[in-house]
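Shown next, in structure tokens, is the structure this report addresses.
As you look at this complex, bear in mind that one protein chain is not there, while each of the others sits in place.
Chain naming follows the written order as A, B and C, and within any one chain the residues start at number 1.
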């Protein structure tokens, strides 16, 4: 198939430096090098990470930066034959998603011996660690067009997955998929989720789809807890309207006096960690996925919370292509039941990205999406 | 085989109540009920737990108490045919060890569904949760004779295992065996042990025997670190003579700039936890086995220490028969190399148990043993 | 609560010896020993095992035998306080199910070291290895009353679980639960089930509930495949109307050229094994649960089917209480979606047990149930 006609320029939203509001810039679209693809962005996510980026809370971010790590779009041109991991040719006109991580080295000890490529020091992330001034540029999704680097793992949208569904799930679904993998849920397990943001709600959905015998969510605000209930959660409790003691009592009442088998922390609140360790039953499994930025230290009693409880605590960082692949399968099969597309509560133009960041920071939206 | 002649009385060392010194008492030896065995104690261990017992730091301990959970002895009489788990008849005159835990219920959710019997609320432990006044009595090893309850898992000493070898290993070896099981060491892994008490030294030995590519020990005092080196440890460092920063530098120098793959905490010090989380490499595995009593809380940064590190932290509580069984095999095969019997540094009579407790508390001995 | 009035006699269906038809016998109801309970049987299952029993294909079966291993009923009397593993008092008038295995020894190496109690040589099974003439008798469910031995793990029916639901699921559900545990399904995995009997259909249901991305069933007859489709299976194929080559082609077409990630054999046909090894993708996981009796040998190419394929093959034998517990949770939560109660196609009185065996052998029923 022929490449589509390639425009000469693209408009993008750029954060010039930390603490600055995003501005619109126009960039030339360069000629594609071998292995590269040009993507017309249909939608790009705004997530909590983008707020952290703007506020300078992440180290190693090259400014000026075009944000937007999870995006969905239409292939406009490929410079050489490209294939999805399943072997499907990636052709102009095709709607695709992609793993936002590239340049994983396949060479360091994390990649080759320890088999945890999410800690590979060479990996780069679209919209986060790709500066707007780096060649070939256009490395973030808050832009009309972006360039997918050689080696990017590109996945055609599955038959029942629309751009809205993919971007509604956003980076929260593959992240939750990684957490769920580490949680090793078995049929009938009682699972408590701490947090009701995009990761927490996706973890709730995946726990329900994994055959959990009971799923509870501690979070806020009320609309997000209502989303959890709509999906099928058995129990929700508003963290802003209760004390830890009240939550413990209501939880144990719901579970006939036993703590949950598995707790997944997706709250971003450091206070959640001690509460999670206390709520979970002895010998339970605790997955910590929500502590994405440094919010300081907490107090923990290693005898009571770890050793005597015989607890397993598993940190969870980032995701790899397996999680994106399973996310696509999950959306194709289960979105009718879960409705990830309904997570999208607000849409913003490129000119409105500043407002989007404010709304996400204030948690006044469930999922904000940029439509370039 | 005929039972041996059964004495009418036994002398035992008893702690009357918390904070009291042990005293000698004489008890009648009752007739055995079905399934019970009478053991002439050859040696019984003094471990850190006994100090905690005496100081009233463990809840649920019934006083007066005959301490001594890990003991080795000679079968004097059995009331009905008894067999080891391998099917060997347990006969009078035989030298045996046994799992110090009995009455595990095989009925509660921990036993039947969650398969972590070390948290069964019904399990009882010789020398710890068996009061001297409970029927049939004689439930601790600091006594000339003790009664092994029906259902106790009894194991004949293996051909090359003497009472000194078994008691030199003591409860530290099965505990370390449990920790090593949870550590899942693979050939070539670099393993750091925090602590050089009986559990730490046994963990060091088991890591070496498991094919670890490098084993280091952080501990004190110097004699115990010398023991670790004698066994084959690649690296030891005195925790009392160094700062955390110095330890970190020397460790990373020894490991070419990488943290250890696996850390096993067996120190009993709460400060060890944060240091362990910091020293271990990203995506490493941390087993916490040394926090046996409540020594208060610590400070931990969940972003840096758990989430971003993609760390796995595993609490480890108690042991079950599988660990005792593997301990016996290990001593039979590897004691010549490791020499657990050399851990025994001091022997005490029943009259000297008070002094033994003092010496253990002051860490002036590696392993104290009661010879009734 | 008071025991209910205990009848003096019970009628039961008994197989006098191998190859004989069952006959009705009347037995006295003995006084209960401590730990025992008297159960009024509401329904008892007829499964393929009962046909094997009658035909003398199982070794070690003590005749005369009252069959019926999986039953559901009402507690009439308990001789001492009994509790479920969750801690609920088992009281007269309560509707209960129970693990059909008892007398697991908790002592042998399988129980204590290898932690695979389904291979404990001491375990006994109601309706299979309990002779009608053994004290206290009444050890099978094809009887108005049966005596639950001390130590039997008894579980009250969950709120939404009726006797019909429990017995419709029968022994197939816990068996399938064990197979599913060994299959380690992750969200999105493609799962093929070989066989559409009670185990196969339950495995199909559990794969669907575990978040499988695709579930296929190879089986017969058409009505059972229709059941699978009703549950949500993506693909069914009639094994009696197709060649292996046709099945392979249709399967690979459905899966875009890849074999399934996981295959669960629940067919009872030896020919299924080679076909399973050939259909599964490289590095896939194959669980073999259906080869319950010795139907002779098969041909397998170890290079092509095991080594080069990097295949994992896992045999699955019996089940333990964890599978029964999770079965109860699953029925309570998911029966509305799956409708295990609809598996019951025929009901028989005690007098009709001979006909039930014939119907099961001829596969003219999905699930036959005895209503004493």
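Note that a residue touches a chain if its C-beta (ideal position, glycine included) is under 8 Å from a C-beta of that chain, and two chains touch if they have at least 3 such contacts.
Remember, it's a predicted structure, so these values are computed and weren't measured experimentally.
Engineer: Considering all chains of the complex, which shown ones does the missing chain contact?
Structural biologist: Within the full complex, the chain left out of view touches A, B, C.
Engineer: Quick one: say which of C:20, C:95, C:162 or C:312 touches the chain that got left out.
Structural biologist: C:312
Engineer: Have a look at C:138, C:237, C:289 or C:324 and name the one touching the chain we're not showing.
Structural biologist: C:289
Engineer: Taking the full complex into account, find the residue in C:31, C:116, C:133 or C:364 that is in contact with the omitted chain.
Structural biologist: C:116
Engineer: Based on the whole complex, identify which of A:7, A:28, A:85 or A:296 touches the chain you can't see.
Structural biologist: A:85
Engineer: Against the chain that's been left off, what residues of chain A make contact? List them.
Structural biologist: Per the touch rule, chain A residues meeting the hidden chain are 83, 85-87, 104, 106-109, 111-113, 115, 151, 153, 320-322, 325-326.
Engineer: Touching the missing chain, which residues of chain C?
Structural biologist: 109-110, 114, 116, 118-119, 258, 261, 270, 273, 281-283, 288-304, 306-317
Engineer: Kindly note down the residues of chain B that lie in touch with the hidden chain.
Structural biologist: Against the left-out chain, chain B lists 86-87, 177, 180-181, 186-188, 206, 209-211, 213, 256-258, 325-326, 329-330, 333-334.
Just so it is clear, only the chains that are shown with their structure count from here on.
Engineer: Report, in whole Å, the distance between the mean C-alpha point of chain B and the mean C-alpha point of chain C.
Structural biologist: 41
Engineer: Taking each chain's centre as its mean C-alpha position, how far apart are chain A and chain B in Å?
Structural biologist: So the centre of chain A lies 44 Å away from the centre of chain B.
Engineer: Would you please write down the residue numbers of chain B that are in contact with two or more other chains?
Structural biologist: Correct list: 109.
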